[in-house]
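Missing here is one protein chain; the remaining ones are kept as they sit in the complex.
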Amino acid sequence: MILTTVYVLTGFVIGPLLGGLISGLDRILTARLQSRIGPPILQPFYDAAKLLGKEKTVVNVWQAFCAFGYLAATSMAVVLFFLRSDLLLILFIQAVGAVFLVVGALASTSPFSQVGAHRELLQILSYEPLLVLVVVGIYLETGSFKIGSVLTHPEPLLLKLPFLFVVLGYALTIKLRKSPFDLSTSHHAHQELVKGLLTDYSGPYLALTEIGHWYEIMLLLGLCALFWATHWVGMTILIVVTYFMEVLIDNVSARMNWRWMLGYVWAMGLTLSLVNLIWLYTA
Amino acid sequence: MMTNTLTSTLVLLPFLAAGCCYVLRSNRVRSLVVLVTGFLLIISAVGLIPLTPFTLSAGNLLGVRVHDLVMVADFLLLFLILYFGFKHRSLVVKILSLLQILLVAYLEFFLIKEVPATGTIYCDSLALIMVLIVSVVGSIICFQAIPYMRNHEAHLRLDKSRQHRFFLVMILFLGAMNGLVLSNDLLFFYFFFEVTTLCSFLLIAHDHTATAIQNAVRALWMNSLGGAAFIVGLTGLYYQSGHLDLQLIIINASPGARVFLLSLALLCLAAFTKSAQFPFQSWLLGAMVAPTPVSALLHSSTMVKVGVYLVLRLAPAIHGTFLSQCVAIFGAFTFLAAAALAVGQSNGKKVLAYSTISNLGLIFACAGLNTPQSVTAGILLIVFHAFIKALLFLCVGTIEQHIASRDIEDMRGVYATMPLTALITVMGVIMMIMPPFGVLLSKWMAMEAAARSFYLILIITLGSALTVMYWARWAGTLMSDPFAGRFKPERQPLLTWGALGALSAGAAVLSLAAPWIYTRMIAPAMSGTYLLPYRASGGILENAAGVFAVLPLSVVAAVGFILSIWAVKRAAGARIVAPYLSGIQVTEPGMFKGPMNRLVKAEAKNYYLSSIFGEHKLTAWVNLGAGVLLILMLGGTL
Partner (left out) sequence: MLKNLIQKSRIKSPWLLHYDCSSCNGCDIEVLACLTPVYDIERFGIINVGNPKHADILLVTGTVNQRNKKVLVNLFDQMPHPKAVIAIGSCALSGGIFREAYNVVGGVDKVIPVDVYVPGCPAKPEAIIDGVVLGLEKLKTASLPARL
């Protein structure tokens, strides 16, 4: 019982703190890649605290509901991850958050918000099957969807699921809103769609979506970590390399359109998953 | 004795009440009859819970053997269908009904030597679940139909009310459905199967427009095809086993025998037509011209469930066969294809129709997968889908009567004018795609069950991603409105609010009670044939491979919901700003100042991706694919 409480609190509190730090690191790394110095590492926390202290303005009160729903779902997903629950269930709960964000954006009639929301739906459509297939791969290898059992697996999953790790990389790039998949909302797309999905969330509600995003970062990196769960050194190396690759890809690629994203991600992602799943199936 | 009374109330009372509805032409009396019948049905269905499982023998009714009564009724029914074939000049209906008449006659007069004395009625947990759905959801829909049809006829400006015919068929249908799921004698089953076909035909054609009649005839011939497949299958089964006792057939299954397997494959084919699987989907899409309570009752929550019920029943008999695999692939294929087609639709009722086809496909996939887990998932999906889809249909019907359109684009911002209905609709959508609600619980089970087979899981994941897309889009569109003023529920008849409230609350409570439904209703149906797939303790469903904490998650969700509502309350005090329109907005909501200082409305339409998911792109290919799979299924048994 005490252990459970500890896990819940860790997921709930440490999760976003770590996620915020990682996104601060991300900004510094990006700046360095562009020969700039970049903001302090605590910058995401300053941003969120500032937003929380701003005046509340809304277009439609249900945006508030959706922002809270997003935060609740993503934090719940991370807590369940720390409780070593069912991976498939965690993915479903994570999807709830994404859907809430979309519904909140659709609640505003601004065309920027609407277009952003639909692009986000297409992003969900692109990455959701991939994430599920990754989890199915983990199940086929370890015989369980429960993280508890996955962690006791004697050898690193990466050895048996290399292609599925690449597939997870695609999902990660979309989910972290990195180029070439940052269609729905992006730090750099002002001309084209203002802030897309997040255009009409403002002040404290924007802060909630920001914090929710930190939880999501944690969840996805946790999923990556499962691929080398046998030793903490391997786990660290895997996460660092993966995240560095994400930032690099973000900086060297241009934003593409949704047709390309859907076609490319499904073609590559599904083929790679299928190859890996058949390999597991026959092995 | 008790079981006798309750069963006859469930089956025979609706037939009586239907007659009353037809004869007594006063609106008041008819409403009273509908209400009383509905409540009696609900009470009797609930009363059956502690009594299951039981078997009954239908001996004599008014001094005549029930078997003979059914036989006579069967012929009358088939000749009636033949008559409609002549009336509407449909060659296919004529041929199919003649074929059925001949086969029934052959079966009754030449093959069947002695009428079984026992076991004509069998009620186990699965049948009980269906009875509960039919009686509870069906009655609620009939209640809502009372104000709906009043409005409907007011809109059409009819000189003479035709409601007596409408309620005749609706109430009669309830009895037929109860009879169908309780029958153990397959000839009884077949009779009620045909009654539902006829009810569906009459109700689709109810408005008597040219489209309505055309679509009704299409529904008739497609379902007659199913009926014909069914009776051919029955003949085969009788050849093989010498009786038509469903339970005995399942227990003494001989999957090695060709005739047996082919007969079951034909029964599956009948199930596919009834559940409007590809390539028979066009009848269900056409059926959407009917008044919305019909779509809610027949074409989403009950009648189309007959197909999946039949296959779930037969699942133990085809365990481990190629046929079973074919059913699984076919179902998964339909799940994916119908979800893709739903993405391309902007017509709300068509989206609901495709979503129904899609979910039924998933249930077929579960039945075909034929593991304890997947069968549990299939049964749970029947329950939750029935409640939520009925709710969504009634919501769309209510909105449609208000805005005179069923197009999703026209429902944009309907929250502004009918906030409560819009919110209930969004609730329905949420219960359709989000944990911890039941539909997602069953989908989770289905996925974990299918994970061992890589092609099935691939198809199912793609389908479920598409499902999220079309539902989320719709929910957002309903709410899409610059907020103005306080929340004030609109006015609707009491029966409408009652029906919407009962269905949404029912779905939510059932989701919470999923572990108990599992232990009380599904586990008894499992034992014997399958091992128990899950342990249920403390509201948590768990096995070695996975865990879904229904109760804890629901508690968390409820807390989250209350917090979010509190946030909404507080946000009501926030400053309301206009949606962002690059700073060129004017005070009129949603408008901006365009060229020559003229006001232009800022509009954004949804993405329907019709260049990929449009009917004109997909339907032909999907039908081809489904046809190939069907041939594979039938051919594979030979």
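Think of it as A and B in the order they're written, each chain with its own count starting at 1.
As a convention for this text, a contact is a pair of C-beta atoms (placed from the backbone, for glycine too) under 8 Å apart; a residue touches a chain by one contact, two chains touch by 3 or more.
Keep in mind the model is a prediction, meaning the values are calculated, not measured.
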Among B:50, B:256, B:320 or B:583, contact with the omitted chain is made only by B:583
Residue, one of A:26, A:182, A:200 or A:250, that touches the chain absent here: A:200
Contact partner of the left-out chain, one of A:10, A:43 or A:149: A:43
It is residues of chain B that touch the chain not shown, namely 570, 575, 577-578, 580, 582-585, 593
Those residues of chain A that touch the unshown chain are 27, 31, 34-40, 43, 45-50, 52-57, 187, 190-191, 194-195, 198-204, 206
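In this section, only the chains that are shown with their structure count from here on.
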Between chain A and chain B, what is the separation of their C-alpha centroids in Å? 36
Counting only contacts in the complex, chain A reaches chain B at residues 55-65, 67-69, 72-73, 76, 85-86, 88-89, 92-93, 95-96, 99, 102-115, 117-118, 121-122, 124-125, 128-129, 132-133, 136, 139-140, 143-146, 149, 194, 199-200, 202, 270, 273-274, 277-278, 281
What does chain B use to touch chain A in their complex? 413, 415, 426, 433-435, 440, 444, 447-448, 451-452, 454, 457-458, 461-462, 464-466, 468-469, 472-473, 475-477, 479-483, 544-549, 553, 556, 560, 563-565, 567-568, 570-582, 590, 602-604, 606-607
